[in-house]
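Each remark here refers to the structure printed beneath this line.
Left out: one protein chain. Kept in place: all the others.
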Amino acid sequence: MTVPFSAESATESAAAAADRATAAILADFTGGGHRGVIVDSPPGAGKSTLVVTTTLELALAGERLMIVAQTNEQVDDLVDKIATRAPAITVGRLHKDGFQVPERVLRHPGVTASKKIDDVASCAVVLATADKWAYVSGRTWRWAIIDEAYQMRSDKLLAIAALFEQALFVGDPGQLDPFSVVDTERWAGLAWDPMQSAVAVTARLNDLPVHRLPVSWRLPASAAPLISEAFYPFTPFRSGTTGADRALEFTAAGFPVPWDHTLNEAASTGWALHELPSRHTVRTDADAVQACAGLATRLLQRGPIAHDEHGSHHVDATRIAIGAAHNDQVAAIRAAGVPAGITVDTANRLQGREYDVTIVLHPLSGRRDATAFHLESGRLCVLASRHRHACVVVARAGIPELLDAHPSTGRVRLNVPVKFPDGWEANHAVLAHLAGHRVPT
Amino acid sequence: MSTPNHRLDALRGDAAPVDHNARTIAALAGNPGCDRRAVLDAAGIHKQNTAVHLGHPAPFGQSPFALARARSFEELVKADGCAHLLRLLRDTLGLSIPEVAYTDIADVGGNAAHQLRHTHTRAELRRAAEDDERSCTLFDHPLLKLPVAGHEVYLEPAVIAFQIGGRFHIVEIKSFAIIDETADSAQVAAASRLSALYVYALKALFEAEGIDPDRVSHEVVLVCPKDFANHPTATLLDVRQQLASLRRQLSRLTGIDRILDRLPPDLSFTLDQSPAELARAIRTVEARYAPECLSSCEMAYFCRADARACGSLDALGRTTRDDLGGLESVDAVLDLVGGDLLASPEHAEILGQLRHVGAIYGEHTEAKAVAWAS
Amino acid sequence: MGQLVGCVTVELDDLEERITELRGEIRLAKAGGDDAKVRRLRAELRKAERAWDDALEPDFEPDDVPLLPIREQVHQALTLLGVPSATKMIVAVNEAFFAGRVTTTQLTSLRRDEEKSFRSSPYARPYYLCPALTAELLSPARGLLAISTWPMDVRIIGPLSPRTGFLTSAIRVAEHITRLTGAGGDASTEAYRLLTRMARNIPGATEGFGRADPARVISAADAELVVHLESDRRHRREAAERATARLNEVTRLFGAGLKTASRSAS
């Protein structure tokens, strides 16, 4: 499934398209015509690049701005990127008491990290998580950039909205919606339902321009069409690269064993479905867990090398991730012995991250009944869109039957916009595609 | 080689088939994994009678008060030439003042034969669809038709509204209250599934008539009493997702022969056999019982009795079934823990977990509670 | 009277006890799916209930018997409304202006009697209460009553007629209220409630939650009426001609069956 025209022209036009989008966004935002601008960004479409570019544009023009991200990891990544691109700019990293600021942040002389706003308020750029910003008051910024805004809950935005005048909302609409451990029926249908995303509430109550980043630089040509079609039916995007730009090869040859069959399939096509015999299992299905850990180990053993538009590099542990739906699955996989440095985490925490190869324990594997949680399209979307080269899905056979038997008796709330795509459809789309990369064991 | 329909009729014997209706079809979404229900429904078998014969009647039934309330509210909405409805359509769909023409399709000179009313419905709708000028706006008592598993099913939506935009909307009149812009989400869901069915059938009719089915809107007008008053109010319902799942359910039903092929050729569900015989016959079709069935399927109490009799975990609910993943029965669970049952390799893991659970559960359920967190 | 009530209640109590018993047994039988038994008990129950109703009969006597017989009252209400009307509306008008006691059940039986009487001895009465006729099939329109002396085209119901009919009745009701108030008297609360209820569904006829103002209702209803009136009339006249041409004197009043309809369609 590669884009049917030559590498250069593809990348060029893709790059051009991306640049056009970025320019338009900056114009709209800094033009001051709107209090807010929304940017929908599919996986790996250069969201953080956009954030950094915008930041520099404003900061170098002498403007002060605040940046809001959702996790400390995301904040630290941004600080690192900004400080690397423009060491001259003073950057404030605001964090909660007792937080261990990582080396990649502290190493920059221009960066001040503190738990007190007063220590960093003077910086040109101040970054913190939404949770931390919520406790700041009595100060205002003209500009704010809100990153991963689709994962930010409306009520969190409400707590900080008084701090800024104009905001750029950047996020990926296809990922997981905010959730709560309590019943929030009470607010269903309200324009300001606190359970909506920050983007949803603001867009519903204000008439804001919505931009789209049209090109994914992360997802390979083998993945972009599927992800776009399955999870972004109304806002298609494409890969910035072609099949020719990306290749994954192993320095160590494989054996005729399932694990190697699977890895070979993944390396050559970008996808592999490592299929275990159909069976209902506990969530922490030992075989599936073993397969995830084993595949990761085996992958490293075979010394993978990734070739892409920037050149070639060894795929080390830090470039590999294993994703699952539940914490206990993650814990089980870790316990099963995963080479040091490999990321093992839940979909929620993998949001916004990027790796060369990902191994995914399918949320519906071994289940007898699908639940709304397991069907949530965002969960599968996150898991299936973290990779630059290949994605290996580990699952027990029989998921299509499971989906067919799923009762569609969900509740319907008045005046709540219907969410697309429907998790059921999305799951089927992905499975249909994976069927072509099946490696039975 | 007998066709699926022959097989199905044979299962039913000479008893008259129960027609599917909007409600039963909408109910298919409830437990699509259940072969037993699929076969019984497809064969048009009277599930309630069957359940009674088996000695497990389902305590279903609607309160006369609920029925009366539903009837009187629908009358209210349609009273005085749909005066209320017109007000609501003018507000929600921007219906223009001249668009008030009303046709009661049921008014076919006292003759209410289904086929006739359906033909009449097709004729009226085609005329309306073909010339936007001076064409009718409101169609009351239309009769739609839908083939379900080889059987023709007639459906009677409350009303169809047609607005000059050239798009047809289904109007669904329900008597549950919309209080402060919210309503019981289960009832709204049921209403959406039902109206999705009408939208689906109407699209089918259009296709058959060679009219663009997209002229049938996926936005349904839901009319309900507002707050605690009897005053009608309207909301738009987007039923795209219900349409999608309905399409899936119907296609599964037509694939019924796959299930039939697995059944013994001489199988029969007629009520002239003894309850024991009938039960044996029914059991040859696999059920997928879940407690949710109790509120939606006439066979539920029979299936539950079976599930309980064999100590199936299904009787304890989906969560439990899931927590004890892979194990089928209460005995399997407890005997594994008790060590009376040797764990097959694929159960090694759940066994480990259960042994641990059994142990720590025992620690604290003994009469003597341990000293704790003082 | 009190004494009567006394003995009635005694009798009632026994009956009620028996009835409650029977109902209990019926539910048991139903639960057990024993249809035969259910049927038997039902019959018994009906008997008991009839006895119970009879015992109550004396209470059913209305205290003040209306001066006019039912058909006269209906005629009165229809004349006020001036258009074919649903039984509910007739009942409403009847109690709003004539403090009558017409019930919907009485009306349905009434219709049948009228047709019977006409067939046995045509035109024996000054007027008959008859169904309105559908423009398309000239068959009796569901639950709409008219007066035989009205011109054919008034008794016809075209696609627009339900609306024009509604608007016209609203105007007539408003006018009658003005007439009453004009004559120094005032209309009943029921009258105003009826008017307000109708006005709610006429654009620009009400504001707020208070009672509707007749003048305002009239002008608002008129404003919408003019939009529909012409094409509605055309439709009805065309149908009226068809009716006079094709229907005999009975069906002209009480509507055509399906045969005539299909012919008229062809």
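Per-chain residue numbering starts at 1, and chain names A, B and C are given in the order in which the chains are listed.
Criterion: a contact is a pair of C-beta atoms (placed from the backbone, for glycine too) under 8 Å apart; a residue touches a chain by one contact, two chains touch by 3 or more.
Quick note on the criterion: contacts and distances are computed from a predicted model.
The listed choices are "HIRAN domain-containing protein", "ABC transporter permease", "Zn-ribbon domain-containing OB-fold protein" or "NADH-quinone oxidoreductase subunit F"; the UniProt protein name belonging to the chain that is not shown reads "HIRAN domain-containing protein". Note that the undisplayed chain, when the full complex is considered, contacts A, B, C.
Within the whole complex, the absent chain has one touching residue among A:Ala24, A:Ala191 or A:Ala432, and that is A:Ala191. From the set A:Leu60, A:Ala162, A:Ala252 or A:Ala372, the residue in touch with the chain omitted from the display is A:Ala162, counting the whole complex. Although one chain is hidden here, its contacts on chain B can still be listed: residues 59, 61-70, 175-177, 179-181, 225, 227-230, 291-292, 294, 308, 311, 313, 315-317, 319-320, 323-324, 330-331, 333-334, 337, 353-354, 356-361, 363-365, 369-370, 372-374. Within chain C, the residues in touch with the undisplayed chain are 9, 12, 16, 19-20, 23-24, 26-28, 30-31, 49, 52, 56, 59-60, 208-209. What chain A contributes to its contact with the hidden chain is residues 35-36, 100, 134-135, 137, 154-155, 157-159, 161-162, 167, 180-184, 186-187, 190-195, 198, 201-202, 205-206, 327-328, 331-332, 334-335.
Definition applied: only the chains that are shown with their structure count from here on.
Counting steps between touching chains, the shortest path from chain A to chain C takes 2. Ranking all chains by how far their C-alpha centres lie from the centre of chain C, first place goes to A. Among the chains, the centre nearest to the mean of all shown protein C-alpha atoms is found for B.
Chain A and chain C have Cα centroids separated by 66 Å.
Rounded to a whole number, the gap between the C-alpha centres of chain B and chain C is 37 angstrom.
By the touch criterion given at the top, residues 185, 188-189, 279-286, 366-369, 404-415, 417-418, 420, 422, 424-425 of chain A touch chain B in their complex. Against chain A, the residues of chain B that register as touching in their complex are 29-33, 178, 181-183, 185-186, 188-189, 191-193, 222, 235, 237-238, 240-242, 244-245, 248-249, 252, 288, 290, 292, 318, 321-326, 346, 348-350, 353.
Remark: chain B residues 52-53, 55, 57, 59, 75, 79-84, 86-87, 90, 97-98, 100-104, 106-111, 134, 136, 231 touch chain C in the complex.
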